[in-house]
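Removed from the display is one protein chain of the complex; every other protein chain stays in position.
Presenting chain A:
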């Protein structure tokens, strides 16, 4: 995160082109709006193509028995909800959901704490070894998750963390992205604010809690969303580290369900739908933040 990424990142509502009628150049206004209409139509059609697989899954999930096995494929829902009821009864979905929610929330909380503390240390405090620690944290970016499954599985076996919540939370309880995002906020904020408070005699933790945390709140929101999604979507790690439904998250449950279910494709479609629906709702509610986060990633390379 090399520059002041977030504050001045373009929000989705900010359209650089809107205030630039010069784009019309030599063309007539009529030709220009015609061209815009074509572009808009193509964009919306492409967008619909991207969401079509979700729609089609819903169609299959309410199909009548044997609904998937026909050609041409069915494209209109039959509203047969019995597939949903059957799929819901065949696996401990409530347990899976609660596990996922618990693991994701705990991971988010841990990441926020570690990011704020380390971001404060790297962005505000001065101490011997600071650059070394920052490089150490950055080096984590080079060490990919797939490489880690072998040694971390050995480690988890060693400390008896296999098939626990711990192994699904603690190793993901710090985020390089989070640490450096918070640091960036501290580096770019007006320095006098922190100093003034410290002159007033407040201890560092108090300054951090009462002044630092409110100041970096936008960073915290972005970290929370990213970590929550990453935790919910993770698969390889919990697939390896757990083996009972008591602690397994919903994606591992869904994958196991998909191999148990055999030819009951409408049932599996129902399960895929009701396990994904919460995330889709979550995304639609917070889409502004998602989109701003992705847009600002470009700012960081500038």
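Keep this in mind: contacts are C-beta pairs under 8 Å (C-beta built on N, C-alpha and C of every residue); 3 or more make two chains touch, one makes a residue touch a chain; residues count from 1.
The rule we apply is simple: contacts and distances are computed from a predicted model.
When the listed names "ATP synthase subunit a", "Sugar ABC transporter permease", "Circularly permuted type 2 ATP-grasp protein" or "Acyl-CoA dehydrogenase" are checked against UniProt, the chain not shown comes out as "Sugar ABC transporter permease".
Interface note: of A:93, A:120 or A:185, the residue touching the hidden chain in the full complex is A:120. In the full complex, chain A touches the hidden chain at residues 1-3, 9-10, 12-18, 20, 22-23, 25, 36, 39-40, 42-44, 46-48, 50-51, 53-54, 56-57, 60, 68-73, 113-115, 117-118, 120-122, 124-130, 133-134, 136-155, 157-158, 170-171, 173-174, 176, 179-180, 194-195, 198-207, 229, 232-233, 235-236, 240, 251, 254-255, 258, 265, 268-269, 272, 275-276, 279-280, 282-284, 287, 290-291, 294-302.
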